[in-house]
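A protein chain is absent from this complex, but the other protein chains hold their places.
Let's turn to subunit A:
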Amino acid sequence: MAEATDSPVKEAAVLGAGVMGAAIAAHLANAGVTVHLLDIVPEGAKDRDTVAKTAIQKLLKQDPAPFTHKRNAKRVQPGNIEDHLDRLASCDWIVEAVIERLDIKQALYRRLDEKRKPGSVVSSNTSTIPLAALTDGMPDTFRRDFLITHFFNPPRYMRLLELVAGPDTRPDAVAAIEAFGDRGLGKSVVHCNDTPGFIANRIGIYWLTASIVHAQEMGVGIEEADAVIGRPFGIPKTGVFGLMDLVGLDLMPHVMGSMREALPKHDPFHAIDRELPVVRQMIEAGYTGRKGKGGFYRINREGGGKAKEVVSLDDFTYSPVTRPKPDCLEAARHGGVAALLQSPDKVAAYARKVMGATLAYAAYLVPEVHDDPAAIDEAIRLGYNWKQGPFELIDAIGAANLAQALKAEEQPVPAFLQQIGDGSFYRTVDGELQVFRADGQYHTVRRADGVLRLADVKRRGKPVVKNGSASLWDLGDGIACLEFHTKMNAIDNKIMEMIHTAIATVPKSFKALVIHNEGSNFSAGANLGLAMFAANIAAWDQIEQMVEGGQTAYRALKYAPFPVIGAPSGMALGGGCEVLLHCDAVQAHMETYMGLVEPGVGVVPAWGGCTEMLARYAANPKLPKGPMPPTGKAFETISVATVAKSAEEAKQHGFLRESDRITMNRDRVLADAKALALELAEGYQPPEKPEYVLPGPSGKVALDLAVDSFRQQGKTTLHDLTVADKLGEVLSGGDADMTEPKGEDFLLALERKAFMELVKTEPTLQRIEHMLETGKPLRN
């Protein structure tokens, strides 16, 4: 959990234990807050708290998990609205997440207003009802403490929090929730006007509607639509129809209906809004998406198979999914979105229609929903997981090109787009990112107080040193930052070289080193493709050098004469996990997923992963004394390729130390890591080299027994046994004698030996190939 010491919110309540309410409660608990989750008492219920209790049970089973650690569920106190409103008296923040009906919400507000403590904040998670309506007729005291906090589903993972304050809302109430949303919950807070759908859904719903309507009218197939309105635009690969299957088709008529009612007559939404007979038919037939019988896509299990099928928008019939490769996708590979949109094929015409209209709509909404395109981009990036927001996409296409394309289709060009002319919405001046706002001026894009983005550092200057795989940056105040920038941040020889360069460079001009990057994942591990190719041509010396080179580089990091701080977010697997194991301290984003997954590809961790885990478990006072417990525990963790699903879990598994720190907001990881680096730099001493007391052959026998029982339960494959055998060999210390402690070098040599023996086997190479080609482990 995060440190909640200075938090403005220590205790909170969530009213309404539906999907969103329960998940918001879970995430508040993740932030270290005690949460009361209250819902109605169902008629005739024996247990009057059953709704909330059931919701908590569901939370514990959900995947992806709403809790960053199961124990956080204990912070969620179930209750009901009839009996437990008294508990609100101790709450700093009350989140209302009940059904989207004004009368019900207001009735609840009146009841809770009597119980809550003065100065507490009340907010609604509404996505459709304006704040003005919610507060209409409510007492002034309530209006002053009320705002809208609009979370996105799932709230733990979606980083956007839309915040709407009314004219009467106290600025300090807004500030308190903003600060807690940012630091405590890890959200990017975007202040929105009190307009329908706020920002993200206003544009998102328009985009979804346009995608379906135009696909149907232009005769574009669903797979084609998803292929183009997806990855090429930096939109998640599920595409539009895949996304609707995910959120549920039955939601569409609701959200479209609410937009239809709420939006003024002249809004461009009305021009694309129409009945969608096939969608209606599908909902009526129970095809509501993944939660129903299927949606635009379905899995047909007839005849015992698992055939993926897709619906026709013309007549609601399913046929096998194809993988269309329209010409425009090929164009996009070489010339990006600009080239895609110029391609002469039908799918490109569809993309022009959908994305052209959507981007124009975003421009049309300035200043109605916000006067700052940067805020709109942030909302779409974080609320819909686009890589670039609409204005960033317009810049990529060229604002003038977009305007011309709109004219060609006889569509109006929004005033804000006319205003930018052939300029761009973003520009860099003196290393500062600036954005063109509704006032017709460029303004510096301001980060929240204390936010340090590597992208901003990079914009301001040149790296200290750089090669094709990694760079060293100056973060200021004597702190250097090592950035990986390979594909998936996979670790290769050049990264190892840069580690050595950093170790030579830092003492000259810096006090400490932070290892951080802003990729989706910190590092997916060693570059398997390189290793695989080398293995295929039997270049064993080269592979052994790769292994030994990694050990040497990581060891050099560990014993460098300055502190090294890992600052990961996202996946840190295999070699990416091992580099963190060698850091003096880690400042991890809560959404960091660590694991030594090497056995999944048929090898053992051999960049010091086994060695470091043994040292950590040996130093863990919770484990029994003696040489066997660390070996057993490390074997238990590594042999099944355990991956921690949060930084909190990583502490439990020992991938992080208890003293390592967690940051909830991804944008704050680097600043926190830098602060930690400065802290550790005072009087820094490199760690002592540990001594290992290893159980040796008798320990191996114990591990073999454990493996054998798994085998008898049918839980292992043939090659699992081989890998487990080699791993056991390393972790038990080979032929070590427990009366003679060994050094790191001894264990590292065992790691290398086991790795080399395994990488020469056919089943290991099959596993690696399978991982490279499918991204999934092979069970052979």
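Couple of notes before you dig in:
By definition in this document, a residue touches a chain if its C-beta (ideal position, glycine included) is under 8 Å from a C-beta of that chain, and two chains touch if they have at least 3 such contacts; residues count from 1.
By our rule, contacts and distances are computed from a predicted model.
When the listed names "Potassium/proton antiporter membrane subunit, CPA2 family", "ABC transporter permease subunit", "3-methylmercaptopropionyl-CoA dehydrogenase" or "Iron complex transport system ATP-binding protein" are checked against UniProt, the chain not shown comes out as "3-methylmercaptopropionyl-CoA dehydrogenase".
The missing chain, though absent from the display, is touched by one residue of A:112, A:203 or A:765; that residue is A:765. Touch with the chain omitted from the figure is made, among A:18, A:398, A:463 or A:529, by A:529.
Contact between subunit A and the absent chain runs through residues 529, 532-540, 542, 762, 765-766, 768-769, 772-773.
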